[in-house]
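The other protein chains are all here in position, but one chain of the complex has been omitted.
We call the chains A and B, going by the order they appear; numbering starts again at 1 in every chain.
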Amino acid sequence: MNELVFFINNVMIAGAVSGSIYAMGAVGVTLIFSIMRFAHFAHGDMMTFGAFMVLLLTTLFPSAGSAIGVPTPILMMPPAMALTACLAVGIDRTFYKPLRAHGVKPIVMVIASLGVTLMLQGLIRLFAGTGGSSLYVDDRKEIFRLPLPIEGVRVPVVITEPQLYLFALTIICVVALHLFLSRSRLGKAMRAMSDNPDLAQASGINTNTIVAVTWVLAGGLAAIAGTLLSMDVTFKPDLSFFLLLPIFAAAIVGGVGHPFGAIAGGFMVGFAEALAVFNWSLLLRPFRDSLPEWLSLPSNLAFVGTEYKIVVPFFILVAILVWRPTGIFKGKVIT
Amino acid sequence: MTQSHPPSQQRADTVAAPRRFPLRELLLFLGLLAVVLVVYAAMGPAYGTRMLVESACYAILALGLTIQWGYAGQFNAGVMGFVALGGFCAMFFSIPVNDAFWNSELPGELGMALLYMVGAIALVIAASRLNRIGVPRTLRTAIAVILGVVLYMVVISNFREIAGQIESQAGFIGGMALPVWFGWIVGGALAGGIGYFIGHVCLGLRSDYLAIATIGIAEIIKAFLKNADWLTRGTATVSPLPWPIPGPSEVGFTLARALYLSVTAVIIAVIFFLLHRAYNAPWGRMIRAIRDNEVSAAAMGKNINKRRLEIFVLGCILMGIGGAVLASFNSIFDPQGYLPLNHTFLVLVMVILGGPGNNLGTIFGAVAVYIIWIMSGPLALSVLEWAAHFGADTFGWDVPTNLDSRALQARVFVIGLLISLVLRFAPKGMLPEKVRHHG
Partner (left out) sequence: MPLLDARDVHSGYGGMNILNGVNMTIEANEVGVIVGPNGAGKSTMLKAIFGLLNVNQGEILLNGDPIQNQPPNRLVRRGMGFVPQEHNVFPSLTVKENLQMGAYLKPDSVKRMLARIYDIFPPLYDKRHQPAGELSGGQRQMVAMGRALMPEPDLLLLDEPTAGLSPRYMNEIFARVKEINATGVGILMVEQNARQALGIADRGFVLAAGQNRFTDTGAALLADPDVAKSFLGG
């Protein structure tokens, strides 16, 4: 049974953690894609920026959170989300909007977003240095060890405080996003614009407002994901580059322009990564003695080593592009 | 249908414009020459020549990207991966043979492992064809997948074991001790092969997907080269790599580098000449017709995707060769030294600043941007030091200790800013490619 707990810790929890992060990033990417029709490569750096704002605010007021009993970084998340949203809207106004007005091809927008990526990365590294730093300045990261009430199980299920916050916030965000898109006037207008921008404009929908709302949403979600990821591991300026591929793989798997597909895609990529790097010989160990002589188990039975984790989202990406470029759900085809 | 089309336009612009005197080109290159001379005077001939050789290597990379982006509108965001592949081939084929490896049983075992791999692939392919002998499709898929997973596990465990043995007994498998140019050619071919695979998957789809996929493949190539210690020594790096011409120890730094520069110059001249020929041949006309008007080119029955794939592969080959030449020159293979900033985005800036699709402009962009790049580090450091002193004197700041590493980060920002500014204010670059309309 201990092996099962290993599996829960290393696959279920780890997969859900990265899945949540990818899902929140992929939703932003897919929203931007469906409204502005380009792949936004600076998304990972918007996450880093959000986390960096939390780091800054937490360093300024290290003990603010203890007053109301939450870790300070959690308390600093709403202002950081607002700042990231402002940054996103500002970047759009300064760099993307003039290009859009010129009617450039989407791929030029992609290059522009790479330019923004580099600028953001340069600025963050200039101010934060290149090393890692913990978001827990004054607080202590709680780690919960939950022993299972089963005979003979010694290994506890391990889950950390930021992971619990991550799961809770992911669920809240998904529900809130669903309500926003299906109930609110702005949300419906957003879907309308993603369906048919010309008709949306002809209906009197102010497309500039919708674009701004999209950036606010994407920026806010990016800040949440970046902060919780940095809380769970540690804040690093080059966090973003390794998130880019899984996030885009998730968005494409879910069908570009399909927010809930992106969430599903995020979890798929997250779990696939966790399953691929999991050492399966752990699970087979109890049966070791009953195996025939000629079939000795190697000690490492992982599909890929952790150092090759990036192969997993790439493989998923290529597979989906070869077999179903529109994504696994019946998404619209945005060409 | 009342959707009216404009009456057929005058075809005056299909006739090539009369040759004008290339004043703009001349002025830009004269300016560049002046800057190079200043660098020579300030930093000495050895430094200046090294800078020129490196910018020549970058010019090869930039020519590869300008073919893809400027000729065909394909954005390759993973130049780094192809450069690294080229570098690996330059290393693998040119360095001396490792006797500790070849004199043991390890080569045989490695060969067996590779044979197993081929066998496993053949088995899985055979399983995926089972439906031809009457096995239901779903069952066939299930068999193929399960067989694939099991065989993959067997092969990869076997491989891990042998890789571990090689590392512990012989360090790494070493080189082939073949002539340097052989590695350069294989580097180009290998990069082209990977490019074929990626292009085959992505070129029929939205242009964004190619960018995403190339970023991915670049990171994977780097991860492989970095972690496959049995093949590349990984982070331990391999050096020195031999030169195709007498090295600095024989003829001195400046002369050796000047000789290397002439080698790169010959390579560029050959590439330039061939591209020029191809560009004005029917093939090039077709490429430009596709770029300028994809729909009408398709309507004329041209096989667009095949042409695009050719372009993409050709660009990747040049990147592989450029990467190989660069690695040989630096005389070290360090997989960790391949960075998206230095080997992808820098090349991108060269191309879009110089003039996408314009070979001369691309070469100008490569040399100009490389000089800016090389000089920006010391420049940023002095600006930052000045600012820090100023701040410390006037406001009593705590000067951060790791100033030089932070100054390097300023270059990241500058490259990003440069990309944004060029796209906004000079989207066609310094030497714009003249888009003519073709019949």
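FYI, a contact is a pair of C-beta atoms (placed from the backbone, for glycine too) under 8 Å apart; a residue touches a chain by one contact, two chains touch by 3 or more.
For clarity, every value in this text was computed on a predicted model and none was experimentally measured.
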Q.
One chain is left out of this view; which of A:M36, A:A200 or A:I263 touches it in the full complex?
A. A:A200
**Q.** Which residue of A:L135, A:A189 or A:A264 touches the chain not shown here
**A.** A:A189
Q.
Contact with the hidden chain only, please: which chain A residues?
A. 185, 188-189, 191-192, 194-196, 198-206, 332
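Quick note on the criterion: only the chains that are shown with their structure count from here on.
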(Q) Measuring centre to centre with CA averages, how many angstrom lie between chain A and chain B? (A) 29
Q: Enumerate the contact residues on chain B facing chain A in the complex.
A: 73, 75, 77, 152-153, 156-157, 160-161, 201-202, 205-209, 211-213, 215-217, 219-220, 223-224, 226-227, 340-341, 345, 348, 352, 400, 402, 405-406, 409-420, 423-424, 427
Q. For chain A, which residues count as touching chain B in their complex?
A. 38-39, 41, 95, 98-99, 104-108, 110-112, 114-123, 125-126, 129-130, 241-242, 244-245, 248, 252, 280, 298, 300-301, 303, 305, 307-308, 310-311, 313-314, 317-318, 321-322, 325, 334-335
